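One structure is given below, represented as structure tokens, and several questions about it will come after.
The excerpt is restricted to a subset of chains, each kept in its original location.
We call the chains A, B and C, going by the order they appear; numbering starts again at 1 in every chain.
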Amino acid sequence: MANKVAVFRKEHFNAAHRLHNPLWDEATNDKVFGKCNNPHYHGHNYELIVKLTGVPDPATGYVYDLKLLSDLVRDEILERFDHRNLNLDTVEFKDLNPTAENIAVVIYDILREKIAKELDLHIRLYETERNFVEYPAI
Amino acid sequence: MANKVAVFRKEHFNAAHRLHNPLWDEATNDKVFGKCNNPHYHGHNYELIVKLTGVPDPATGYVYDLKLLSDLVRDEILERFDHRNLNLDTVEFKDLNPTAENIAVVIYDILREKIAKELDLHIRLYETERNFVEYPAI
Amino acid sequence: MANKVAVFRKEHFNAAHRLHNPLWDEATNDKVFGKCNNPHYHGHNYELIVKLTGVPDPATGYVYDLKLLSDLVRDEILERFDHRNLNLDTVEFKDLNPTAENIAVVIYDILREKIAKELDLHIRLYETERNFVEYPAI
């Protein structure tokens, strides 16, 4: 990847969620998801890091204007998920368990549509300071 | 406060909540609490710092064994609030709006009962990295 | 301060500055301010924590709506200082050396005018992760 630079923008959102598999009985859900299966939901401060990789534009020195990336993440991701209940308030997780893994893939798929194909996209999502995920895996 | 040392222990819990005043109509709740009034809840990673102030025991060099303080916070606070919906799953916030201010006062009142009166108690609670509160105010 | 709670909001701004005393010759300025005396300026990511202390409003559970505090800091402080050269672009530091101490006092004085007198105001300002100041001193 000679000449390529990666640029990163960090944003955050707060959301409620519940981990649950509707095909399983309650005992199995409890055993697998433990406290995360609370039917009344719990929540997190999600920290999201979006990475774009490409060749800097010689005229600007930018791979991508990080102010524009921040605006894009705000419009496409924070507007959908910030201060929402992921299970109840979103179409994306109506039938998809909102684990950190699945949230990262969903965010990737949304942003991938909005960013030129010449740029590689990568997502890191912190559910807590100690639990986080990346997609696609490096 | 000559001779007195303050000791601090940091713990965290994840919870869902909704800010809402049941005496107000929905328009007023929306105007005052904005996105935090989402009827389906949102959530946070709460970071809690408990501070105890006193004279170190000459035999141990401890004001308070921080391992025991961690156990106490786990038993009294995390067991109640971690992975819970503060509005629905707790008696403390059944009729009390779960703002960071009120959560800090509730935590103080619970722990105050469990800690010897010779020790001063102080609570810092982070709702997000950028929004936090302390009680009592210094 | 029984019943009083302190609430904090963290914001940041980026600025250039130079430390310099125009009454001194260059050798003295160099000796006292070292690299900070660079006539072409250097810069920092300033992290600002604004603290307000008061009794929570029973109707809201808020000492002060932190969204409104964020807006106030943006309008009054970030608009003035973010992405500015403190020495050249501001009236506040035209004749005042922009040390962290002086910046904190200036920010305090600006915000003090905009916040009700019943609330105590306190400023913490990070110039770097390792160098920071508070005003008024506790």
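Note that contacts are C-beta pairs under 8 Å (C-beta built on N, C-alpha and C of every residue); 3 or more make two chains touch, one makes a residue touch a chain.
Remember, predicted model here, so these are calculated numbers, not experimental data.
**Student:** For validation: placed chains = 3, all identical. Expected total copies in the complex?
**Tutor:** 6
Everything below uses one rule, namely that only the chains that are shown with their structure count from here on.
**Student:** Can you work out the whole-Å distance between the CA centroids of chain A and chain C?
**Tutor:** The answer is 34 Å.
**Student:** Return the distance between the CA-based centres of chain B and chain C, expressed in whole Å.
**Tutor:** The answer is 28 Å.
**Student:** Among the residues of chain B, which ones contact at least 2 other chains?
**Tutor:** 129
**Student:** For the complex, which residues does chain B have touching chain C?
**Tutor:** Touch residues, chain B against chain C: 19, 21, 23-24, 32-34, 96-102, 104-105, 129-138.
**Student:** Using the touch definition up top, name the residues of chain B that touch chain A in the complex.
**Tutor:** Per the touch definition, chain B meets chain A at residues 12, 14-17, 35-36, 38, 40-45, 82-85, 88-89, 128-129.
**Student:** Contact residues on chain C for chain B in the complex?
**Tutor:** Spelled out, the residues of chain C in touch with chain B are 1-11, 53, 56, 59-63, 65-67, 70, 120, 138.
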